[in-house]
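Removed from the display is one protein chain of the complex; every other protein chain stays in position.
Naming follows writing order (A and B), and every chain is counted from residue 1.
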Amino acid sequence: MNTTQDITPALEVHDVTVAFDRKPVLWNIDLTIPQGKLAGVMGPNGAGKSTLIKAVMGLLPLSSGFVKIFDQPIDAVRNRISYVPQRESVDWDFPASVLDVVLMGRYGKLGLFKRPGKADREKAMECLRQVGMEAFANRQISQLSGGQQQRTFLARALAQEADIYFMDEPFAGVDAATEKAIIQLLTTMTEARKTVIVVHHDLQSAQQYFDWVILLNTRLVAHGPLETAFTQQHLQETYGGKLTLLSDVGELIRRENFPNREGTVPKMI
Amino acid sequence: MNPLIQFFSFQDPNIRFVAIGAVLLTASSAIVGSFTFLNKKSLIGDAIAHAVLPGICLGFLLSGTKNPVFLISGAFVTGWLSLVAVEFIVSRTRIKEDTAIGLVLSVFFGIGILMLTVIQKSGNAAQSGLDNFLFGKAAALVGEDLMVFGTVAVILLVTVYLLFKEFTLLAFDKDYARAIGLPVRWISVTLTSLIVLAVVIGIQAVGVVLMAAILITPAAAARFWTDRIRVMIMLACIFGAVSGLSGAYISFVAPAMPTGPWIVIVISTIAFVSFFFAPRRGVVSRFIRQRTIRRTIHNENILKALYHLGENDKNFLAPRTPDEILSKRSLDRDHLNRVLYRLKRQGYVELSKSRWQLTDNGKTRAQRVVKIHRLWELYLTTQLNIAPDHVHDDADTIEHLLTPELEAELEKVLDYPREDPHRAEIPYP
Partner (left out) sequence: MTLNDIQIITTAALVATSCALLGCFLILRKMAMVGDAISHAVLPGIVIAFLVSGSRDSVTMLGGAGLIGILTTFLIEFFHKKARLQTDASIGVTFTWLFAVGVVLISLFAGKVDLDQDCVLYGEIAYVPLDLIILPEGMILGPKAIYVTGAILAVILLFITLGYKELFLTTFDPAFATALGISTSLWHYLLMGAVSATTVASFESVGAILVVALLIGPAATAYLLTDNFKVMLVLAAGVGVMASTIGYYIAYWLDGSIAGAIAMVTGILFALAVFFAPAHGLVFRKTRAIAESR
């Protein structure tokens, strides 16, 4: 029995600005996500949703601010974080089997020079069972359908046995049955107090799937529980169109090679 | 006579021919190579260059002589073949383009080397000098050879001139070209043929192994000096010509040396100088611009500090001590002095009795910076819902950057407000 539940936020983003190709694409993002939520990150194309996830994961440098996961810098808690990238980010012609890919999720735990052992293999198979892909363990990934590819990635993430999961467009190009199955799995995970943060593109389903919502359009429009953040007004502001002035200024910063923050003049352009 | 003078006076007809030949070859390669550069297909040029070797050998084997017409034809055939092979591999198998290029390049070249060594060992007297095609020998460009190669170069240049618009449009926006009804396929084929042709004649001066450099490097160098295609191609042509001339000179001064490597060293040096020192795009130029930006930032920050002091006691032009300034903006004392003296030189502040005060120019400039800062803070808080305590750093940067046009737009979007999020007044001139 747990009377004092850990209330550390799963994710804390503080005053984060991220530049892509020297142009700021996210301005001063401030948000927190509590543990155990199924959070959806949404916004129009080019809003910076993927950029936010990548910046949080440390894949892109921050021009300002900081990110904390379970109140610690990301490098200290990498073994508690799991990442499911976009399907296009990988070449599916690669000579690997489904099991090979899922085992990659165990690499973080293994460290240098060690090989995946029997226990790792069993864990990988168990994760494949959870996503309904155990029959495909030895199938070559080049022969998978879109939904199967996504489930493989998900199994890999599960194999990491993490506490917080970041997923970039996991439902893109996936059949309805797979989508249902994935959402079921994610909900079960959050019931076990895992935190799942999903970049999502479909407003209709968002209302059914998520209990926490983040609306982005180059800056944070709204964030919080579904009921308060996912309002008509907020949606209008998110999808209502580009902020031309902001865009122009960003373009100016890129062209003039201006430092994004005074202190952080880029070392060698 | 000093060899340098002897060469560049061009009195000897032989020297003239070699020089003209080398320049024609390298210049035409540079021009054609500019299009591969724009299409981001530079390494294909490398593949073609290596692939012509078996064709040259084939031409020799079939004709029994080093007749340039046969050699060029053979080279043209295998050059084209290599491209077809790359295309085929990429479209019909899961092999990716870079692998296909590397594979075709090395295999064709290997076949060429095999043929070359067989020919060399066969004892056929006519084959001597065939291996000049490996690294180039500009001095071999005499007499009839020069006529043939020279003619091909001129054909190349004329064709590029005639189809210039089409080539540039294709490089810039292929879909648009297709949409407006240009015969994209035929134009591509023509361009490819020109590239193969340029390679075929260029290798006489530069050799097979380094031919790619004459296609790629002049264009890469030229790119750093301009954003306009015509100028870029002209520059590439000039750079190529200079390197060709140097090659001819080397051939004259040291006949045993291969000319190819020297041509490449010259053009690469031109390229490195361009990469570093070209205005705007050069590494050094950008570094200097960054320094200028940093200076501007520091200058304006001190002006702002003086302005803020003025806001406190409603006297903008009052003289201030350095300590007072440091209370508004913390800075190293020496650095502060440097900035203040710089501002004095530029006429934004005056010094009297160890105190500094804003001039009218200084006040105007400072006011603008402060205004933009506060407007931007307002923009971030009202339009972007950013917390008021997070907007200061952002505004601290933007205030130095905004152009007058964007400033006007900012005012309009916010509807000419009077106060910023921290209730400070927004100063209008």
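In this section, a contact is a pair of C-beta atoms (placed from the backbone, for glycine too) under 8 Å apart; a residue touches a chain by one contact, two chains touch by 3 or more.
It should be emphasised that the depicted structure is a prediction, and the values quoted were computed from it without experimental measurement.
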| item | value |
| --- | --- |
| Residue among B:25, B:52, B:89 or B:358 touching the omitted chain | B:89 |
| Full-complex contact with the absent chain, from A:8, A:140, A:231 or A:247 | A:140 |
| Residue among B:43, B:61, B:148 or B:238 touching the omitted chain | B:43 |
| Omitted-chain contact residue, chosen from B:78, B:217 or B:301 | B:217 |
| Chain not shown, touching residues in chain B | 37, 40-43, 45-46, 50, 89, 92-96, 98-99, 101-103, 105-118, 121, 131, 134-135, 209-210, 212-213, 216-217, 219-220, 223-224, 256-258, 260-262, 264-265, 268, 271, 275-276, 281-283 |
| Residue numbers in chain A that touch the chain omitted from display | 54, 57-59, 75, 78, 81, 83, 85, 89-91, 94-97, 100-101, 104, 107-108, 110, 112-113, 115-116, 140, 142, 156, 160, 268-269 |
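To be clear about the criterion, only the chains that are shown with their structure count from here on.
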| item | value |
| --- | --- |
| Chain B-touching residues of chain A, taken from the complex the two chains share | 15, 17, 27-28, 30, 64, 93, 142, 219-221, 243, 245-246, 248-249, 252-253, 256-262, 265-266, 268-269 |
| Chain A partner contacts - residues on chain B that touch it in the complex | 94, 283, 286-287, 289-290, 293-294, 297, 379-380, 383-387, 390-391, 393-394, 396-398, 400-403, 406, 409-410, 413 |
